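Quick one: this structure, given as structure tokens, is what I'll be asking you about.
Of the protein chains in this complex, all but one are displayed in their positions.
Per-chain residue numbering starts at 1, and chain names A and B are given in the order in which the chains are listed.
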Amino acid sequence: MKKVVRGFYSIAHSVKLCKPNVIAAYPITPQTEIVENLAKMYSNGELGDCEYVTAESEFGAASILVGASAAGARTFTATCSQGLVLMSEVLLNAAGMRLPIVIVNTNRALSAPLSIWNDHQDSMLLRDGGLIQIHVETNQEAHDMVPLAFKVAENPRVMLPFMVNMDGFKLTHAYEPVDLLDQEIVDSFLPPYEPPVYMTTKNPLTFGSYAPPHCYAEFRVTLQNAMMRALDEIEKAYKDWAEITGRYWGGHAVGEYTDDAELVVVSMGSLTGMVRDVVNEMRREGKKVGLLKLRTFRPFPVKEVRNALKNANKILVFERAVSFGYEGPVGIEVKSAIFGFTPEFYSFAVGLGGRDVPREEIVKIIGDVYEGKVEQGFHFGTIKEFEEVVV
Amino acid sequence: MSFFGPGHGACPGCGLTIATRNVLEALEGKCFVSNSTGCLEIVSSQYERSAWGVPYIHSLFENAAAVAAGIELALKALKRTDEGKVVVFAGDGATADIGIGPLSGMLDRNHDVIYICLDNEAYQNTGNQQSGLTPTGSNTTTMPAGELMPGKTGRKKDMISIAVGHGIPYVATATVAFYADLRRKVKKAAEIEGAKYIQIHTPCVTGWGIDGKQTLESARLAFETALYPIIEYENGELTKVRKIKDRKPVEEYLRIQRRFRHLFKHPKGQEIIRILQKIADDNAAKFNLDV
Partner (left out) sequence: MVIRITLGGISKPHSSKSMKTGDWGTEFPIVDEEKCTACRACEHLCPDGCIVVVEKGEKKVAVPDYDYCKGCGVCFTACPADAIRMELKDIYKLDVC
């Protein structure tokens, strides 16, 4: 049933239908409304046997889910920014312990200076942590990704934390018509969680052993293998989802006009809609541009990215974060994925800390790159003239 | 049936493994253990060398209380609460310093969890570094006694008052010197719904500089000098204290341990000993410990 809802509600509704056993909540803008909506559902008795708990910090919330997940529960939390950073020690631990916790991260900038607005600096920090990470463009996509996240995370071939990234405010607080799932559909896609192993007095196992040098590396190999297996398992889940709902989200990376494009623009998250619009317009003007919408960030879909970019003479990446001291993190990944190809390579960090990205900026950057007016390499988007002073 | 060990890697004469074994036996092994990083975790949870006979989890240094809360919630949600109680084992550093936030959250939400603080009065796993529960005057590697400094100058943090302040139904101290009392308290805690905090004084042979043959003696002297009062709070009220017959001067406790030995020759030693004696006297007065 299509309803105009805000992004945070589309998540809460979807989480409810996944029948989690334990939800841990801690407020942080702009995620708060997700857990507020879940809290309302809990308070009204709509979450069944789910235990909803307000933690003392994001660190506590994630830790609660580690215990709950190890004891066999389906678990959910949402966070972003400083909260995600505070959770990071726990989430990396959960990855190593192979606990299928699902997190929605409402991407937000990192301090300092403090900013509650959107970019991707927060999730990039967790790049190497062993969490599956996907980025969504719309609230329908975010809504659909929640059941999918549980399905993949809890897949015995995967067993990893899964983080769905959606842009803070730009998606979370946006009104959008969303085809809201119903219980029957989600039930047919996502069975109750049956952990392959869990804490029980009937089989008193030891979880979270420490590994001496003689076996630590092998554990890290199994983590890497699980991540790489997730690439296939995510694809399979998308196909199952399409069969049930009629919505196919196109896999890890979705190319448009990439076969004959001279310039392919790479984008991730909610900015993609506008980039697509500009690309389509330039196509109508006969310009050979294409789009690659990157959806899965970890595991990184090297095959799909290489395939989509193999014919491009120029690649332009729109970054929503900076790897300070180098360049934009998505560009780094994309360049590494296309090793051996020799296109011109450009990346632009735009919309940092929630700075509005006007259509004209996108038009100008793509146009300038297309026409060869820009130097190759990393650039910041529109930056005001400033003078750097101490006080 | 043993629920812990043998074959674990604790030092000979280790106090905290004595406490752990007694807690598990008092619960007859019907429990889920959440353990912080530290001595107990390191000596008992090496991969394929686990000493545990009960379901056990180690996640991080500072989150054992939150992990325990999560287990408790999962058991409730999955209708498996009859399987056993949820117990935390955490060291003094994990409890009073790095993990006090998650501990406070767990106590505040009043989860049905028994929190055991194994108090060996320093970060002993990493080799005797000062913690919030290190007593005044103790020589640690991060505040060593030197020409200027007489060891720790601050006080031992009053975790008991902090726990009581959370309004939880049961708070107690115990010591390996009196294992029957320790077991009774754990059994009592298991009968009470809600959060329970029990702080157990567990001598550390290496950090305190004692021999295994002094493990019980040093624990007993801590009690007999009133430096470690053995007390019980129920619903915020002090309900029971273990009385001391012929309370001993603190020097008797200090003298047998290497960590306090400098106090007997350091220029500020006598002042520290006087402070410690005052702490003991205040404890005796506050809890009416003297027979």
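In this text, contacts are C-beta pairs under 8 Å (C-beta built on N, C-alpha and C of every residue); 3 or more make two chains touch, one makes a residue touch a chain.
Everything quoted here is computed from the prediction, not taken from an experiment.
Enquirer: Using the document's definition of touch, tell me which of B:51, B:64 or B:244 contacts the absent chain.
Expert: Of the listed residues, the one touching the omitted chain is B:51.
Enquirer: For a quick check of understanding: of A:7, A:129 or A:204, which residue touches the chain that isn't displayed?
Expert: Only one listed residue reaches the unshown chain, and that is A:204.
Enquirer: Tell me which residue among A:5, A:71, A:99 or A:349 touches the hidden chain in the full complex.
Expert: From the options A:5, A:71, A:99 or A:349, the contact with the absent chain belongs to A:99.
Enquirer: If I consider the whole complex, including the chain that's not displayed, which of B:14, B:31 or B:279 touches that chain?
Expert: Checking the options B:14, B:31 or B:279, the one contacting the hidden chain is B:14.
Enquirer: What does the interface between chain A and the hidden chain look like in terms of residue numbers?
Expert: Answer for chain A: residues 96-99, 159, 196-197, 204-211, 214-215, 218-219, 221-222 touch the chain left out.
Enquirer: In the full complex, which bits of chain B touch the chain not displayed? Write them out.
Expert: Touch set of chain B with respect to the missing chain: 2, 4-10, 12-15, 17-18, 21-22, 25, 44-54, 176, 179, 205, 211-217.
In this text, only the chains that are shown with their structure count from here on.
Enquirer: How many Å are there between the centre of chain A and the centre of chain B, using C-alpha atoms for each centre?
Expert: 42
Enquirer: In the complex formed with chain A, which residues of chain B make contact?
Expert: 29-32, 34, 41-42, 45-50, 52-60, 62-63, 66-80, 83-84, 101-102, 104-105, 108-109
Enquirer: For the complex, which residues does chain A have touching chain B?
Expert: Where chain A meets chain B, its residues are 21-22, 24, 49-51, 53-57, 59-60, 63-73, 75, 89-90, 93, 97, 199-212, 215.
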